[in-house]
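Showing chain A:
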Amino acid sequence: MTDAALTTDTLAVTYTGNRRVEAVKGVSLEFPRNQLTAIIGPSGCGKSTLLKSLNRLHEIQPNVEISGDVTLNGRSVYDTDDPIPEIRKRIGYVPQEPTPLPLSIYENVAYGLRIHGEFESDADLDDRVERYLRKVNLWEEVEDRLDAPGAELSRGQIQRLCLARSLAVEPEVLLCDEVTSALDPVSAETVEETLADLKSEYTIVMVTHSMDQARRLADEIVFLYLGEVVETNDATSFFENPQAERTKEFVAGHGVAVPDDSDDEQSEKPSVTPEQ
Partner candidate 1 sequence: MDRYAKQRLFGALARGAAALVVAVMALVVAVTIARGGFVFITDPAIAVTPPGSRYMLEADGGFLHAVLGSILIVGPATVVSALLAVSTAIYLQSDYSSERFAESVNMFLNVLWATPPIVYGVFVLTVVIAVGARTSLFFGIIAIAIFQYPIMTRYTDEALRSSPESVKATTYGLGATRFETARMTVRAALPGVVAGIIMGFARGIGDAATVLFTAGRSTNMPAGLFEPATTLPVLIFDQAMSFNADVRSHAYAASFVLIVAVLGLIVVSRLLAGRYARYAPGGRHS
Partner candidate 2 sequence: AGSGSNGNSSSAVRISGGVGPLPMVEVWADMYEDQTGVTFDISGGGTGVGVSDLFNGQVDVAMMGRDPDEEELEEGLIAVPMLIDTVVGTVNVDNPVYDELRENGLTREDLEAIFTREITNWGDVADADVDEEITVYGRSDSSAAYQQWGDFLGGDGDKHTESELENLADANHNGDQSVAEAIGRNENAVSLNNINYVYDLGSGELESDVRPIPLDIDGDGLSEDEDFYETRDEFLEAVEAGIYPAPPAREMFLAADDGFEDEAYDFVEWVLTDGQEYVSENGYVPLEEGRLEEALEKLAEGP
């Protein structure tokens, strides 16, 4: 595990809005280079929060506190003079909902390149757009309608477009939050295939709620429960030979980790301290 692209050091994230929610509680992890790490865990356990804190994307929300650190290739992501946009460029993020920007298909992919000025000429830009559309297996489907609005694609195509857009700025790490869960099964499959193709070249951290998907795609698994890491291991060991009691339950229960007795929705969440 020495070749970790991204590491976290007792990272804790707390929402301080109406009520205090400790969403992530002191997590130390290593995400190995050019592998796909899947973060799994029951709903509300802090997966998305953890993922966003890796490239400081949680900061766009009000009322969040963070402690601990994240390092990318040995350099801190928090304790740094680098402007945040630079950090996020190096650690890309793809949200759950397939989100075309209100631009053409071409401009969706070119967006990051344009804002960072990362192209020499128009021809170079064309090249890059094509390259990344090919990388996500979308080029054939869209090459004759690059000027159409991105929103006119099917949701599965849009999600691949989002991947291409993120890859185009050449991030060192790619964070994907349940990128297939808003898709119908067929579209989900094509996006999954694309991720499978990409994982050897990129360091990918993916959140998923599907045990099957984690099994199919991941090299490493992180199992998060109530904001804490219960177990982390390579995928095979994790599923074949889970260590923690919780993990066994969770894997057996097909993703449903049933806590305690009440059905009140809060009981499934991390510790909550009402403020007023």
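How were these picked? Simply put, all candidates are chains of the complex that A comes from, given by their letters.
Following the convention adopted for this analysis, a residue touches a chain if its C-beta (ideal position, glycine included) is under 8 Å from a C-beta of that chain, and two chains touch if they have at least 3 such contacts; residues count from 1.
These numbers come from a predicted model, not from an experiment.
Participant: Pick the one that touches chain A in this complex: which of 1 or 2 is it?
Facilitator: By the stated definition of touch, the match is candidate 1.
Participant: Mind pulling up the chain A residues that touch candidate 1 in the complex?
Facilitator: Its residues touching candidate 1 are 55, 57, 60-63, 83, 85-90, 92-97, 99-103, 111-112, 115-116, 149-152, 162, 165-166, 169, 175.
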